[in-house]
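To start, the structure under review is shown below, and the notes come after it.
Every protein chain of the complex appears in place save one, which is left out.
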Amino acid sequence: MFLISCPFCGPREESEFSYGHEGHIARPADPDSLSDAEWADYLFMRKNPKGWHYERWNHARGCRRWFNVARHTVTHEIRAVYKMGDPPPAIEP
Amino acid sequence: MTMIDFSLRRSPLAHRGLIARAASDAAAREAGVTLGEQPHRCQINLRGDAGDSGFLAAVEDVTGLRLPVEPNTVATVEDLSALWLGPDEWLIVGPGGREGDLTGGLRGALEGRHFAVTDVSEARTVIAISGPHARDLLAKGTSLDLHPRVFGPGRCAQSGIAKATMILHQLDANGDGADGAGADEQPTFEIYIANSFADYLWTWLERAAAEYRVAVTAG
Amino acid sequence: MTGYRVAGRGRVDPDARLRFIFDGRSYEGLHGDTLASALLANGVHFVGRSFKYHRPRGIMSAGVEEANALVGVDRGRGRYTPNTRATVLELYDGLTAESQNYWPSLRYDIGAVNDIAAPLIPAGFYYKTFKWPASFWNKVYEPVIRRSAGLGRAPTAPDADRYASRFAHCDVLIVGAGPAGLAAALTASESGARVILADENPEIGGSLLSDPAVQIDGKDAWNWLEEARATLAGRANVTLLTRTTAIGYYHQNFLGLVQRLTDHLPAAASSLPRERMWKVRAAQVVLAQGAIERPLVFDGNDRPGVMLAGAGRSFLNRYGVKVGNRVAVVTVHDSAYLAAFDLARAGAGVATIVDLRRNPRAALLAEARSLGIEVLSGWTVTATKGRARIAEIRVNPVDQNGKVGAARMIGCDALLMSGGWTPSVHLFSHSKGALDWREDLQAFVPGAPNEAVRCAGAGNGTFGLAAALAEGAAAGAATAGSAGTPTVFSVDGEAPFSGVYFRELPTDRDPTRAKAFIDFQNDVTAKDIRLAVREGFRSIEHVKRYTTNGMATDQGKTSNINGLMIAADAVGKPAPEVGLTTFRPPYTPTTFGAFVGYSRDAHFEVERKTSIDSWAEANGAVFEPVSLWRRAWYFPRSGESMHEAVARECRATRRSLGIFDASTLGKIEVVGPDAAEFMNRMYTNAWTKLAPGRCRYGLLLGEDGFIRDDGVIGRLSDERFHVTTTTGGAARVLATMEDYLQTEWPDLKVWLTSTSEQWAVIALNGPNARKVLEPLVQGIDLNGEAFPHMAVREGKICGVPTRLFRVSFTGELGFEVNVPARFGLSVWKALIEQGRPYDITPYGTETMHALRAEKGFIIVGQDTDGTVTPHDAGMSWAIGKTKPDFVGKRSLARPDMQDPKRKQLVGLLTEKPETVLEEGAQIVDGPYAAVPMPMIGHVTSSYHSETLGRSIALALIQGGHGRKGETVYVPMPGAMHKATITDTVFVDKEGAKLNV
Partner (left out) sequence: MKARYSIFSLARNALNYHQDWRQAWRSPEPKSEYDVVIVGGGGHGLATAYYLAKEHGITNVAVVEKGWLGGGNTGRNTTIVRSNYLWDESAAIYEHSLKLWEGLSQELNFNVMFSQRGIMNLAHNQHELRELHRRINAIRLNGIDSEILNVEQIKAFCPILNCSPTARHPVLGASLQRRGGTARHDAVAWGYARGADSRGVDIIQNCEVTGFRISNGRVQGIETTKGYIGAKKVACVTAGHSGVMAGLAGFRLPIESHPLQALVSEPVKPVLDTVVMSPAVHVYVSQSDKGELVLGAGIDAYNSYAQTGSPLVVEHQLNALVELFPIFSRLRVLRQWAGIVDTCPDASPIIGKMPVEGLYFNCGWGTGGFKATPGSGWVMAYTVAQDRPHPLNAPFGLERFTSGYLIDEHGAAGVAH
């Protein structure tokens, strides 16, 4: 069970949050201009890295805010928590 | 303000007959935990920009409350309190019956700003928990750290309790002065719980409290 | 006093005598005993049978590592517990226990033939046989194998006990209250840090409980211990938890502790939970789990009476029990001498110490001599004799070249063995910390941590009391930050502590015939391990899985390391290269109930109830679960079947007036200058032109283009929408909206607030709906022109503020009365009163479903299944054609979404009007006789239509929109039904009934 530090409410248990999967995948501004392959890429294709993962979480049982988390998918270390719209922090692999 | 026939009102725990079950003051003082419902409370959900001083000022004009911007804190003036729910969300609570004038007043005062005032007085009831084992009881259901060093009077939090979601508020110490000393040994908490979860949570609390001496109080 | 009880020894209370029953015989024990110590005090060693060969087994340890002495404990109905380790089972008056895994009796067990058949059933034998004839596996072989499976018997009654759980937070959690853990706790708590100290034993002290003679700070160990306990108990910032096992170490210093509250009591108050699960979040963790002694591996090392030397010492010093009157010792480690010496001083005859080392410490030899104990150094044990209990050991000298000399027999009634000590690194391993191999200890010790954790004492490979105390104090100081400085302890009378390590002991006999056990419970022998390696199972994980070594209820606490050393020898690689099987939670077997805690029966899951639920219950409603809610399904009158009740409810609603509790619908207020634009982007429909005071049916897709939710949406003002969602979708839709608003379109000026619980919703449907409302409503003109279909008004009903929607899910004149939840019940009652002249009829979800099906209205999740597009559902009209974009729009343009063969929603009318198709029935093209049949769709909704006096159905059928009028077939158990494809509206196709 993770201890996740909500950027707004502070550290809370994983049970208060819901997972939002890979982050920084912006919805295309004009989906109609995309090919089927490009749209499928946006919809389904994921990095799924073994290592640092930049992902979204929602403080569902708290302030209901979405935010980003940089988490290692092997050690589960949480290196950074940052707000929507902020750029991902650089982390050496 | 419109006339409402209060006699028609019915709290989500009314069927539990809690008033009739209420223990004597003496028994309540002896109890490890006391539980009671405070059924009809005015609750206004307020959304707006905490960075907009005009917004804060307008709210203060109507309510007298300086909206708390520090996370998980509560501002209280007389019988009104503002609970911090998020960076741009508060719950203004007060005695039942204030819904109309508060929503009206706020909407008027905030005219022209980006805000939302929503009366949710009917959405949740309040369960008050007090006594020396109040923290132990809550710890069975919530992962919040309620240690006096961490939580304490005048703080609030949204979190889970058992399998429900709640807003928790620790009241200021009563009678024992503002030092909060009393709140350490005899803390009083209020749980705001959605109507449809209230019966589940009440029975859960009574069961979880069974290993302490538990007394029901009349609100 | 029984024959083996030693007066004046141990922490038991000689005046508190307890009766207990084992295998039907009554015995006496003392308060402070475990079942194991009490049995030994009565001379009972033989307490169980092994898993595979059913060999007689005795008590082999004094702690949680026990592999043999598992018993069933009977505390009455609903309180039978199998597989309980006698060595940690605290004795109470009236305790009733039984041994396990035999038939008909422990002493005469049929299963013991397996021991004779042993040569035929080596490790993994079952992979090599039981294959022919194929049909025999399920019918013959496996049933036989299963009959011999398992250890204890499962309880037969529901658990009569209750369980508790709680969260806890602390600065330092210390696991293990032995010397190292105590030193850590004393130091860490000085600075005021919040400390939790947990120990699995009934009292703190760990190894000190078995070592009373040693001195700390000039005091006898037990006096020092009492002072330490008092100090810790006196500190408000310390939580001292005994009978509490740390079972698992999870991410970011989250640990599970299980506290046993009542099992040691003869009877407990019913308000007391049996066990409590502590879910601890700790800033820092100190692990001081100690070490576990290793058995030695030689032929017959499993005979009752053979036990670990440290256990022999514990039984004497902690429980006042000598394990025999003529004790022999075999060891490769100094520590076994201490047991021999203490036993000798206690008057137990100690026959011999067999030490495989050629030159034991002089000091030990001297003391042995002074106690009259014969020491055979450089000797080995090659066999044991005795049936229900060991009677003799066979010993041989080993010369410096390893040659084993002539044997000699020594009589004994107990054999203590010590193969040295293995640090307990279980929890550290759970936390994914790295394990380092210590060549000198031939053991793994904690290496680089993966969490904020420190290890101290024997569990860290640091042996010796003084060293453990110092390391514990240092760990405690470090965790408490700069505030703490390590307490310094002085130790006197510390015993020597060193040894060597062996695999199988040298023998003059054919090792391939030896029964030298490694995993006592699973009957894994040294030769099984070597066989596995010979067959190519060279990874320790393969060896473990092929032989089942370390997979018994003790999870390899005594067998993993011996197994590894022998496997490594067989593979011809150093042990660390062969690897160590990962330690997995829980540390010791943990009661299911402790995980369950309060989540049983009514509290297994929330059951949500509306404000009108109590009326429905009082009026005989039958309920059905819908997501977390319970909803009134139908309202049978006395003697009515479900079919009759639903038919009556349908009739009443179509002819006059029905009333329905729709409070469970989700409600969301969408507020702000960009509210309409936000709605345009979320829902398929166009919202810009919707006038305040009007409503529209809204359709919500996923980005994949499939229908996710729907509901009527009212525009209260330019900047305020009242959105309704499905009952199950309420939370999901709000979360999805917040997701898009916060992450994709933060520029939009919109606020979202859930009002699901604020409003009770009462649906009035039927020709007389308006008549009933009119007298109760103030401030709203209900006249058809002023308040048309699909409109919303705000006013009052019964003096209560209302949002009144004119909408219909039945096709009848319909209103949805939204009132503040606290008034829901009284307004409902008022409407019932007002409706009496019109025979107002409450109806449930079943009637609601039937009526909407007559109109072809879909139910998301029933007529759709996450693979249905708006076009498939015949709802292309709900798509705002001119909108540039909305959630899911792009996916609708993908080739397979355009496929005319997609399954599309249509109506079905069966050839026989009385035939009500099964919901979920599959549809085929022709009246095929045999399977497999190509399926072209399935029935999604099916009802008897009271209005039409016949059955109706909705179905998803390949290319269905283009097949109206065609005949299809519906195979159902026992019959093949014929049906015609129609459109989806069965009643009032032109909607005349709505416009009144």
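Note that the chains take the letters A, B and C in the order they are written out, and that residue 1 is the start of every chain.
Simple rule for what comes next: a contact is a pair of C-beta atoms (placed from the backbone, for glycine too) under 8 Å apart; a residue touches a chain by one contact, two chains touch by 3 or more.
The structure presented is a predicted model; accordingly, all values stated were derived computationally and were not measured.
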Item checked: Contact list for the unshown chain, restricted to visible chains -> A, C
Next item on the list: Decide which residue listed in C:W137, C:F497 or C:W745 touches the omitted chain of the complex.
Entry: C:W137
Margin query: For the chain left out of this view, which of C:R313, C:H333, C:K889 or C:H938 touches it?
Written below: C:H938
Next item on the list: Touching the absent chain in the whole complex: find that residue among C:S891, C:T947 or C:T984.
Entry: C:S891
Next item on the list: Specify the residue from the set C:A346, C:V626, C:L782 or C:V985 that touches the hidden chain.
Entry: C:V626
Item checked: Options C:K219, C:R584 or C:K989, residue touching the unrepresented chain -> C:R584
Item checked: chain A residues touching the omitted chain (full complex) -> 1-2, 14-15, 18-19, 21-22, 36-37, 40-41, 43-50, 53, 55, 71, 73-76
Item checked: Residue ranges of chain C at the interface with the undisplayed chain -> 51, 79-83, 119-120, 122, 125-132, 134, 137-138, 142, 145-147, 149-159, 161, 248, 250-251, 254, 256, 279, 430, 432, 510, 512-513, 527, 531, 534-539, 541-542, 545-546, 548, 551, 553, 555, 584-586, 589-593, 595-597, 599-602, 604-605, 607, 624-626, 704-705, 861-862, 865-867, 891, 894-897, 918-922, 924, 931-933, 935, 938, 971-972
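The working rule: only the chains that are shown with their structure count from here on.
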Next item on the list: Quick one: report the Å distance separating chain B from chain C, using the average Cα coordinate of each chain.
Entry: 33
Next item on the list: Determine the centre-to-centre distance between chain A and chain C, using the mean Cα coordinates as centres, and give it in whole Å.
Entry: 28
Check: By residue number and range, which residues of chain A touch two or more other chains?
Finding: 13, 64-65
Check: What residues in chain B touch two or more of the other chains?
Finding: 143-144
Notebook entry, point to check: Okay, in this complex, where on chain C does chain B touch?
Noted result: 164-169, 194, 271-273, 279, 281, 597-599, 602-603, 605-611, 614, 629, 669, 671-673, 749, 751, 753-759, 796, 798-801, 820-823, 825-827
Margin query: Using the touch definition from the top, list the residues of chain C that touch chain A in their complex.
Written below: 167, 250-254, 279, 281, 432, 450, 703-704, 735, 738-739, 742-744, 746, 884-885, 889-891, 893-895
Notebook entry, point to check: What residues of chain A sit close enough to touch chain B in their complex?
Noted result: 8-10, 12-13, 15-16, 61-65
